[in-house]
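Structure below; questions to follow.
Complex shown without one protein chain; remaining protein chains in place.
Chain IDs A and B follow the sequence of writing; residue 1 opens each chain.
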Amino acid sequence: MNLKAYQVAEIVSGNVVGDDQVLVNSLAKIENGDEGSLSFLGNSKYNKFLSSSKSSVIIVNNDLVLDQPLTKTLIRVNDPNEAFSKLLDLFGNQNLNRRGIDKLSSIDSSVSIGKDVYLGAFSVCEKDSVIGDDSKIYSQVFLGENVSIGKNTVIYPGVRIYNNSVIGNNCIIHSGTVIGSDGFGFNLDKNGNQLKVVHNGNVIIEDNVEIGANCTIDKATLGSTLVKKGVKIDNLVQVAHNVEIGENTVIAACVGIAGSSSIGKNCMIGGQAGISGHIKIGDRVMVQAQSGVMRSIPSDTTVMGMPAINYLDYNKSYVHFKNLPKIMNKLNDLFKKK
Amino acid sequence: MNLKAYQVAEIVSGNVVGDDQVLVNSLAKIENGDEGSLSFLGNSKYNKFLSSSKSSVIIVNNDLVLDQPLTKTLIRVNDPNEAFSKLLDLFGNQNLNRRGIDKLSSIDSSVSIGKDVYLGAFSVCEKDSVIGDDSKIYSQVFLGENVSIGKNTVIYPGVRIYNNSVIGNNCIIHSGTVIGSDGFGFNLDKNGNQLKVVHNGNVIIEDNVEIGANCTIDKATLGSTLVKKGVKIDNLVQVAHNVEIGENTVIAACVGIAGSSSIGKNCMIGGQAGISGHIKIGDRVMVQAQSGVMRSIPSDTTVMGMPAINYLDYNKSYVHFKNLPKIMNKLNDLFKKK
Partner (left out) sequence: MNLKAYQVAEIVSGNVVGDDQVLVNSLAKIENGDEGSLSFLGNSKYNKFLSSSKSSVIIVNNDLVLDQPLTKTLIRVNDPNEAFSKLLDLFGNQNLNRRGIDKLSSIDSSVSIGKDVYLGAFSVCEKDSVIGDDSKIYSQVFLGENVSIGKNTVIYPGVRIYNNSVIGNNCIIHSGTVIGSDGFGFNLDKNGNQLKVVHNGNVIIEDNVEIGANCTIDKATLGSTLVKKGVKIDNLVQVAHNVEIGENTVIAACVGIAGSSSIGKNCMIGGQAGISGHIKIGDRVMVQAQSGVMRSIPSDTTVMGMPAINYLDYNKSYVHFKNLPKIMNKLNDLFKKK
């Protein structure tokens, strides 16, 4: 894609300072740019690269004060991060225009496929599955019986979706993710054997959800495991049977959520955190990375530690933990005197 | 499936109270049920739903005392959880009656396939692999050279089993799981390079084992990585080379077990726990979630923390940890007086 500076300025609602005819054809970090690169300055830590950058055009904040005159072209905007995100979107969406059903796929005759769908090689669609308009199903994907995929959803290579799962519109699911595998439930019999609890429920993923690579989302025992609108899940996350995740909640990589727990909306769950089973996390809760949440948590709180407690309390206690050797030296003096 | 109340009662060895001709066609949670639903009451927390539930039939405990007369049909049993688990099994196993070898698969001529086997599209069976009677191998599965699958085992889409692995009878392996990948072993040479230790062993999974989605079980350097009878493993679990896991042990999601460690029988390993390499965990050991076990542990103990110590000791210490700011306030008074 080739754009002139004035065209970029129109897209991001900015003002060109310099040559508005200069051509850009790629995006680059400010420190890596070259002729033809379009970069941005979103964090003052990177101001030092402004004069040395070889990028042809740099998007900067309206408020930025220059230490020295620059010969390169700038575009001034209200929010350089937001502006650049728009451009990333524009440059990135060019190769998603795939259409057509690959002949080397296996599609049951009962399957319903919408308009302008792409379905890649070696993908499988079992009985009664449905794919909505404009959705892109890459190669080597498995859709089990009665799976429903909404409109304009992208499913990357090697995703497996078990029977009866429902995926909404405008979703993105990355490679290797498994949706609808059996929940982990067993009853111990008298002989010490674990008897399987069969799972008859399903998974429902609502609209605008993105799920990273190699995640696992188990089906419910009965009813549905539910991921609500706008939820964003990073890679290698485990969501157990009958879990419910509220709107726009963001979950970082390697998190595990145990069975039947619910998480409210607009929460942020840090990487490698764990949530116990059968508990309720409120709205706008923040769980720090690696924390282990073992009890229900009210809305608007931040927690840390294992078991997780109030974030500030944890940090105060941890400061003392680090000082324990010093404290004990003083204390041992006291004990001796006693 | 349609069943009348008296037929359900026969299956679960219970007694009908009410209309024994009422028809049910699906299972539902007591709070979600509708006409035609069969529900159960297994936990007194849910007693409140008994009068409002719209389910046609509810399985309850023999001991349950009703606050008010009910018009709906009940079935009284000794153990509602066990009874319902039987019904989940019955309702859930209906779509596993797959048979036949999909033409769009790649099977070496030396492969041995038993009676009533299902093998789905785009699956690969390499030289000398064996599939026992009644086993169901879904689509997009990879069986390497000399892999052996027992009888009545279910392998879900996208499972990869490297050469020489042995899987027992009545096993279930969920999508994306990798069995028999190389163990993680390197020798540092004089130039700081890591030289690979080639792994010539294999993985043996005994009978009645269930393994969740996206797990990884590495082959042994020599000999076998061994998962014994009745072991149940949740999603995203890592089992390193030469590990041995004893009968009926249950391992929750996101656990990591390092190389050459052994775990006894009937253990329970909590989610995200880690087990160091070259240690021995006894029988009936419980490891709390997120704990890090760095030393061998005798049988019949429960541990927590990182490094893991006795469970009760950890909790006592953690209470004091949480109080450290208060304790330090008092202590600083003492230190000043000194």
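Note that contacts are C-beta pairs under 8 Å (C-beta built on N, C-alpha and C of every residue); 3 or more make two chains touch, one makes a residue touch a chain.
Quick caveat: nothing in here was measured; it's all calculated off a predicted structure.
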item: Residue in contact with the excluded chain [from B:14, B:42, B:80 or B:176]; value: B:176
item: Contact residue for the chain not shown (choose from A:74, A:236 or A:293); value: A:236
item: Subunit B, residues in touch with the chain not shown (by the definition above); value: 106, 122, 124, 140, 142, 144-145, 158, 160, 162-163, 176, 178, 181-182, 184, 186-187, 192-200, 214-216, 218, 221-223, 236, 238, 240, 254, 256, 258, 272, 274, 276, 290, 292, 294, 306-307, 309, 313, 316-317, 320-321, 327, 330-331, 333-334, 337
item: Those residues of subunit A which, in the complete complex, touch the missing chain; value: 27-29, 32, 81-82, 85, 88-89, 91-93, 95, 102, 104, 120-122, 138-140, 156-158, 172, 174-176, 208, 210, 212-214, 230, 232, 234-236, 248, 250, 252-254, 266, 271-272, 289-290, 318, 321-325, 327-328, 331, 334-335, 338
